[in-house]
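Notes for the one structure printed next.
Only one protein chain is missing from this complex, and each of the others stays in its spot.
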Amino acid sequence: MKEKSGRMIADQTVKYILFISAILSIIIVLAIAYFIFRESIQAWKEIGFTNIILKSVWRPGQDQYGILAMIVGSIAVTIGAIVLGVPLALGTAIFLGEIAPKGVQALLRPAVQLLAGIPSVVYGLFGMVVLVPIIRRINVPGNSGYGLLAASIVLAVMILPTITSIAEDAIRAVPDSYRSGSLALGATKWQTITKVVLPAGRSGIIAGIILGVGRALGETMAMIMVIGNSVKFPKPLTANPLTFYLSKARTLTGNIAVEISYATGIHESALFATGVVLFALIIIVNASARWFIKRQSSIPTTRQ
Amino acid sequence: MINNKSISTLHNDPESLKNLKIRSTTQNVWFSIMWLAGLVTLIILLLVIGYVIIQGGKALSWEFLTTPPRGGLSGEGGISTTLGTTVYLVALTLLIATPLGVGAAIYLIEYAGELGLTSPVMRVLISIANFAVETLAGIPSIIYGLFGYALFVSTLQFGWSLLSAALAGACLVLPTIIRTTEEALLTVPDDYRRGSLALGATKWQTLYKVVLPAAIPGIITGIILSVGRIISETAVFFVTLGGSHRLPSSIMDGGRTLALHLYYLAMDTNAFDKAMGTGAVLVILIILINLSINLISGKLTARIRGGK
Partner (left out) sequence: MNTKLETIEFNLYYGDFHALKDISVKIPEKRVTALIGPSGSGKSTFLRTFNRMNDLISGVRTHGDVLIDNVDLFKIDPVALRQNIGMVFQKPNPFPKSIFENVAYGPRVTGLRDHKKLEEIVESSLRSAALWDEVKDDLAKSGLALSGGQQQRLCIARALAVQPTVILMDEPAASLDPIATQKIEDLIHTLSENYTIVIVTHNMQQAGRVSDYTAFFYTDDTRTGRLVEFDETKIIFTNPADKRTEDYITGRFG
């Protein structure tokens, strides 16, 4: 009897310990939000919300802390990465999910997985040593090779595996009965993919792209290494608007990482304010991805 | 009797033939483009890995691996202390994150369900906890860095140290460990649990003796994934670990991991060859990690297919 109650007490104790681990995630999320916001309060108070968000001059020496240039930098590089990376990622996902023979799948899928695992500093280094010298050859005055284009290309490769694997999962989740239904009606395999499979997997595919956006907005070190880190507002170098992407820039993430180790006082607080803006952007992006994932999982399946 | 002439359609009208031809041509064109997409993805990987390993390989030597970096602007020396720091940091981070992550997953999978409808407060709490895990997985690493800097480095005054970095890193890998452990637990058949409970074992005895051993390969996969995450991570440690190139002698000392070292070499020195060498070491480590994960999960699927 005594032994038994000892076992029961152990059972209960373990349960409470496990419960605490389970809610630790909640505590961490709240702590992250709390500390980043707390440290940024001074900046919001003394500089003002609009002066931070809408001013584009960042000069810590003169107490000017506008981050609009970095917001634009982050968005521009994300758009660039999406434009370059999404078609390739979706193509690869369709190829893996619908077209590739088994042997090719067995080669390509681990390759995509490996692409996801390569450290961002390695991508950054590859960008510095290989991409930047190539881009530098584009004959435009003021083009150093470092800038939005180099950053967009590096980032496109970095978000490729995220989007590919989520989109492939969404494609594979489409019931086979849809495919056989379409093929039996005399549709070609390609028509089946574009008219039935992709529409049915749409929500999951969109969620993959949005999560790719989230990754792109959050990437730090590789961006610092190839984007040039200029605090100036990015502008086209010549009359040709395309040269905008040859302009140096800085991302929100880069702004934090480059300056946090030596910043103090209001400067440090302004960097935390940058973090708050980034945090808010990411929360919005991830929430919308989650919404699409919910929709995907609610499609009725009539698997045979 | 058999009409053996080769035809492509039964509707022999030209309209239908033309339509069929257009559709099959369209398919061929698009399939080629999809093949190309797959090929380009593969080429990108081979290009990045091949370049880093071949170029970096030139800098690799026993000496490079075993001598400490000397610091300074020319990037003299090897990478021994950064390898050491990486090992310390991986160990310390996992020491913190693994019990918490595995514990959280056990609770969320094994206990949360049995609360049933009896306790609405608990149910809300559990769904918030799941939401929090998802949120953590989506937060960019620099935010973890900022958080670690504000809480561990400044407020708790751990300074730039292994401890600060490991605590911030533990928050970063926590969702990975929780999710992979949850998946592993979900693959353990319910019969195992019922069988053990029916013999009079308590819930925890059942978990500890029956469920967890069955879930071990999945849990190990999560841990190896986390090792990869920590080795690759730079942003978090850039703002929590300092950048000293010496080997930390206690958990209150700072240091630099391989990835951080690569960053410093690339940005602050002109020793691109050494940076590439460090990159090659990183890439090889990541390849080994991926191989071992595929090996374990391959064994796992074989066991699921073969067993029961």
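Structure notes:
Letters A and B mark the chains in the order given here, with residues in each chain numbered from 1 onward.
By our rule, contacts are C-beta pairs under 8 Å (C-beta built on N, C-alpha and C of every residue); 3 or more make two chains touch, one makes a residue touch a chain.
Just so we're clear, the structure is a prediction, and the values are computed from it rather than from any experiment.
Residue-wise, the contact with the chain that is not shown comes from A:Leu185, picked out of A:Leu185, A:Leu242 or A:Ala287. Within the entire complex, the positions of subunit A that touch the omitted partner chain are 102, 175, 177-178, 180-188, 191, 195-196, 199-200, 299-300, 302, 304. Listed here are the subunit B residues that touch the chain not shown: 1-4, 6-11, 16, 19-20, 22-24.
Here, only the chains that are shown with their structure count from here on.
Of all the residues in subunit A, the ones that touch subunit B in their complex are 7-8, 10-11, 14-15, 17-26, 28-29, 31-32, 35-36, 38-39, 87-88, 90-92, 94-96, 99-100, 104, 107-108, 110-115, 117-126, 128-130, 157, 160, 164, 188-191, 211, 214-215, 217-221, 224-225, 253, 256-257, 260-261, 271-272, 275, 278-279, 282-283, 285-286, 289-290. Of all residues in subunit B, those touching subunit A in their complex are 23-24, 26-27, 30-31, 33-38, 40-42, 44-45, 48-49, 51-52, 55, 99-101, 103-104, 106-108, 111-112, 125-126, 128-129, 132-136, 138-147, 149-151, 155, 171, 174-175, 178, 202-205, 228, 231-235, 238-239, 259-260, 262-263, 266-267, 272, 275-276, 279, 282-283, 286-287, 289-290, 294.
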